[in-house]
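Report on the following structure.
Note that this complex is displayed minus one protein chain, with the remaining chains in position.
Chain naming follows the written order as A and B, and within any one chain the residues start at number 1.
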Amino acid sequence: MGGLETFRAPRSLDEAAEILRAGNVTVLAGGTDVMPQSRIGKLKLQPVLMSLRGVPELKGIREAVGVVRLGALVTISELLESALVRERLKVLWQACDHFASDQIRNAATVGGNLCNASPAGDTLVPLLALDASAVLASKPNGKVQERRVPLAEFFTGPGRTVRTGAELLAAVEVPLPPEDAVGEFYKHGTRPGLDISAIAIAFAARREGQVLRNVRVAFGAVAPTPIRAPRTEAALEGRAPDEQALEAAARAALGEVHPISDLRASDWYRRELIHNMLKRVVTHACKL
Amino acid sequence: MPASFDIAFTLNGVKRELNVPAGMSALEMLRDKLGLTGTKYGCGEGECGACTILVDGRSMNSCLLFAADCDGRELVTIEGVATTPRGERLRDAFVANGAVQCGFCTPGLMVQASNLIERQPGAGEAEIRRGIEGNLCRCTGYRKIIDAIASAAAGAPEGANHGQR
Partner (left out) sequence: MGSAETKPGSDPKRENRGLTPSTLIGKRIPKLDAPDKAIGKTRYIHDLEVPGALHARILRSTQVHARIVSIDTSAARALPGVHAVITAADVPWQRPIGVAKDHLPLKTDRVRSLRDEVAAVAADSEEIAEAALKLIRVQYEPLPVVATPDQALAPGAPLIHPEPHGADASSPQLKSAGAPVAFAGKPDNIAMTFEYAQGDVAKGEAESDFVVEDVFKLHYVTHCCMGVSGVIAEFDPNGNLLLYSNTQVPFLHKREFAELLGIDPARIRIIQPPIGGGFGSKLDIYPFEPIVIFLAKITRRPVKMVFTREEEFLASPTRQPVLLKLRSGCRKDGALTFRTVETLHDNGAYTSWGATTPFVMMQTISSLYRVPHCKYLTRAVYTNNPYAGSFRGYGNLQATFAVEAHMDKLADAVGIDALAFRLKNAQEPGEVTPQGMHFKSCGFKDCLSTAAARADFLKKQAENRARWKDPNPVKRGVGIASMLHVGGGAKIYPSDGCGTILKIDDFAHVTLMTGASEIGQGSETVLSQLVCEELGLPLSAVTVVNNDTDITPWDVGVHASRTTFIAGNSAIGAARKAKTKILSAAAAKSGVAEDVLDLRGGCVVRKDTGEKLFELGKFLRGLHFSDRAELVMTTFYYEPPSKHQDKEFRGDVSAAYAWATQVCEVEVDTQTGIVRLLKVTGAHDVGRVLNRLGIEGQIEGGIVMGQGYALTEDLMVEGGVVKNPNFRDYKLVTAPEIPEMDVTFIETMDGEGPQGAKGVGEAPAICIAAAVANAIYNATGTRIYALPFTPENVYRALHGAAKVPSWSAAA
């Protein structure tokens, strides 16, 4: 049996980190993944269920010296309502707009979405394309410490990250893209939200005249984790997004994705979508 | 015995103290412990919206919320929404517009609509459709639900007069 023994609701980061240090903790943020996954047995609840809701350090969206810090407890709705996110992190905002339903957006947090580490997680793909980093907090020696992990190194497999059991995801830091950045998020599905993507694409870049610079491309649901696609980026970097460049990028992408077949889509179809929609996403982002 | 916890919260404007089992959902607490059966179980995984309630002024799926995590929060269920002027306006609009058939999804939609109108008073067709994307209805085809919410948002129900008996 074992199972859940106690419920904790710390009031500070320090207290939360201390509870974590003691071990055997399931961390609860919005609960939109923890509850259903624990009910079907996909997630085994540890003896301690710790709700982070009362930890003030994990809340809020703050901008400081070219970096936007998204507290791990920031909900998807809060991201959607943030003018900063809408105007400067458009690709993330678009992903939030495609995220589940209003009820879930009101509960689900960006930290929870990252730690759940689904290959199809909606905010993961744009955050990867935005070069975001995870801020992990722990209290190894009686003092809260932080370490930063680039998101590209954060995910290690479906549902797995580099976060240790003693660590808490405190925030996500996103370097503020330049004002002239372009970006676009695409999630494949028949519904605007409330859909688990068959594939997702996030594209971010700067335009220098006709030419694309600082190209970042990330894909979701085509590998065990959401991935950056360096060869795809290289195929577009420094080039005007004409048909030739787009086709080269799409071909490079096919070399970088390793989709599986499941009940949502076959690997073949996912590859077709990556090819077709990458071209459309870049075209649309550049308003060609 | 599984562990249980004492929690205190506000439910439909009334302070409550309760002892809840660790793994219990807010939905189970409302229905089984508190007898508020207007909130419905439809799927238990946040896909259908039949269990929508307001938590600290935001709509959420109560099936995804741990009862223990309701400590210190303010919960409003359909029973609470129904007694507000906005809830009454919505009820009249749902009735007058034919937005109710089997009615099982309706309380969840009422709560969601109430939250939608509060947050987006000027919501139009597109916003309303998106606003209720998390509420499944198998009977109506949504058209009349959208119309009802639009009419409630606009103020007056369309010639509502449901007061038989």
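We adopt the following convention: contacts are C-beta pairs under 8 Å (C-beta built on N, C-alpha and C of every residue); 3 or more make two chains touch, one makes a residue touch a chain.
As the structure is a computational prediction, the values presented were derived from the model and not from experiment.
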| field | Hidden-chain contact residue, picked from the options A:Leu176, A:Ile196 or A:Val211 | value | A:Ile196
| remark: Residue list for chain B contacting the dropped chain reads 31, 36-45, 47-48, 50, 77-79, 82, 87, 90-91, 94-107, 110, 128-130, 132-146, 160-165
| Absent-chain interface as seen on chain A, which is shown | 188, 190-192, 194-196, 198, 263-266, 268-269, 272-273, 276-277, 280
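We adopt the following convention: only the chains that are shown with their structure count from here on.
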| task | Between chain A and chain B, tell me the centre distance in angstrom, where each centre is the average of that chain's C-alpha atoms. | result | 29
| Contacting residues of chain A [partner chain B, same complex] | 3-7, 9, 28, 30-32, 35-36, 38-39, 45, 49, 51, 53-54, 77, 100-104, 106-107, 191-194
| List of chain B residues in touch with chain A within their complex | 2-3, 5, 22-23, 25, 44-47, 49, 52, 55, 58-61, 63-66, 68-69, 71-72, 112, 115-116, 130-135
